[in-house]
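For this view, one protein chain was removed and the others were kept in their places.
Right after this comes chain A.
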Amino acid sequence: MAKTRSWRWSLPALLLAGQAHATGSQFNMTPGVTDISQRVYDLHMTIFWICCAIGLVVFTAMFVSIILHRKSRGVEPATFHESTKVEIIWTAIPVLILIVMAIPATKVLIAMEDTSDSDVTVLITGSQWRWHYEYLDYNIDYFSILATPRGQIEGRLPKGDNYLLEVDRPLVIPTGKKIRFLMTSDDVIHSWWVPAFAIKKDTNPGFINEAWTMVNEPGIYRGQCAELCGMDHGFMPIVVIAKEPEDFAIWVEQEEARIAAIREEEQRLLALRMDIDEQMALGERVYLAHCAACHQPSGEGLPPMFPALKANRVTTEDRAEHIKVMVDGRPGTSMASFARQLSLRELTSVITYTRNAWGNDTGDVVQAVEVYEYMQGKGE
């Protein structure tokens, strides 16, 4: 049954693939949209053609020999088996070719590593399996997660143009400014890769790496995590939107306002009582977006790495522990803290949802104030 369903979607998938090509070559590295990426591309093409030339010489000699020097043509084998002169020549020539390659490579590398005099700094934090962006110059930070619906991945819905390369909140940067990226991780090693900028840098837990870019053209640039980081390594894309500086300034203003509004709403929420239906509806949406990858839509998890939430002691009995795990995460496991990632409203709803879904039926309706008090209590 599952097989027939997946086959049915293969045709539209292949057709859509044709449209997606417009953004970059299907055969070659992208020249990208920065001076550095252009230089990397040029370097790549130079060494590519040198390698082709070497291959051509070697393979020509080999195939000429295969065609001419075969026993079936009645040739007598020669007896030479060494020549110091020839051997010195074909040791020296590759050395020269390598030096020719090494000089531009060194120059580009040194330029890539110079992160001084930046205009904007963004701290990128990888975690399983989402990116967190924090603008050190502004009051802005947010998570960026895969926006492709599960239905498209499982073949129940037709796949969109940007299948697996779309996120809920992209990173936004200004064009023509030097952006410095600081990179770290909350759990395992990830690698932040945007081909159009020629940046691929590992995010190491407990350490900070640096990279920089200056984008010339406004546009949307997509990338992916490039270091195996566990189960959903293939599902943590990167989307960067480069805007003109004026548009970027507007975005910063709106984003700061949005984040302030969320904080305000949180305060209002504390006085409010949400009913169970509202919480269940929102909770289910949050659960499917943030929790279902590990704990599964059925709540049965993938034990022992990802425990079942269905009929789990924490989700059915220990309410305080449940809130604690959601807010703090479980150190040393893949269970991250969701305190910053979800709004108070989302956090509350998803707790209520898991306490009532899949036959957990505790009847508990958790309220925002309860979660908030735990978070505050921790702060003191």
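Note that a residue touches a chain if its C-beta (ideal position, glycine included) is under 8 Å from a C-beta of that chain, and two chains touch if they have at least 3 such contacts; residues count from 1.
As a convention for this text, contacts and distances are computed from a predicted model.
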{"item": "Protein that the absent chain corresponds to, by UniProt name, given \"NADH-quinone oxidoreductase subunit C\", \"Phosphate transport system permease protein PstA\", \"Extracellular solute-binding protein\" or \"Cytochrome c oxidase subunit 1\"", "value": "\"Cytochrome c oxidase subunit 1\""}
{"item": "Touch criterion as defined above, residue of A:Leu136, A:Leu302 or A:Ala320 at the omitted chain", "value": "A:Leu302"}
{"item": "Hidden partner chain, residues of chain A it touches", "value": "2-3, 6, 9-10, 13-14, 16-17, 20-21, 23-30, 39-40, 43-44, 47-48, 51, 54-55, 58-59, 61-62, 65-66, 69-72, 75-83, 86-87, 90-91, 94-95, 98, 101-102, 105-106, 108-110, 112-113, 128, 152-155, 159, 161-165, 183, 187-189, 191, 193, 195, 198-202, 204-207, 209-210, 223-235, 302-305, 332-334"}
